[in-house]
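A single protein chain has been omitted from the complex, and every remaining protein chain is retained in its original position.
Here is chain A:
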Amino acid sequence: MISIQSITKKYNHGPTLTFPDWIIQDEEQWLLLGASGSGKSTLLNIISGLLKPDSGEIKINGTDIYSLPLKDMDRFRGQSIGIVFQKPHLIKSLDIFDNIALASSLAGLKINKSRVMTLLESLGLAEKRKNFPDELSQGQLQRVSIARALINNPSLLIADEPTSSLDDENAENVISILTEQAAGNHASLVIATHDKRVRNRVSKEYLL
């Protein structure tokens, strides 16, 4: 369960953003909606432990993440939160298999080879495991980044505008994959988007 309470964040030259309280139960799937500039990315960064809010608290399974020491928070994030970015952001010098395995080792976990392969197979990427990122298409790369976000069995999967740079068909695919994989891996899902194509796929909405 993730609970967000009385969060505010002020940027140097901007208004103070305040966010409504939000409770995400285990395995719930949410859309985070809002016009650009409304603070969607800010809230996602705060939830993922990348940006410290000025006030308020975020509890993930009972842990107040900003009360952790920096190093522990890095590790906590690696183990309990999977993040899918707008762009895949894979490491160019590593092949697909290693890119996914890296997420385990950076989070301080043992690499589970069969889990990597299972994930790759379920995303139709098994035969690409020895390829490098620059040999894959944009849609394939996005799927790899989903596999990477899921490898450590996170309790929360966050996707930031995952469809904005994809065509209709690929966008449809990515949303299906995200919802199916989150459910299959027993993770809660939050998709931040302003993409209409996504809205009819997920029922719960959090509006900014």
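In this section, a residue touches a chain if its C-beta (ideal position, glycine included) is under 8 Å from a C-beta of that chain, and two chains touch if they have at least 3 such contacts; residues count from 1.
Simple rule for what comes next: contacts and distances are computed from a predicted model.
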Should one name the undisplayed chain from "Multicomponent Na+:H+ antiporter subunit D", "AzlD domain-containing protein", "3-isopropylmalate dehydratase" or "ABC transporter permease" using UniProt, the answer is "ABC transporter permease"
Among the options A:98, A:172 or A:195, the absent chain makes contact with A:98
Per the whole complex, from A:1, A:111 or A:126 the residue touching the absent chain is A:111
Where chain A meets the left-out chain, the residues are 41-42, 45, 48, 50-51, 70-71, 74-79, 83, 85-87, 89-94, 98, 101-103, 105-108, 111, 148, 160
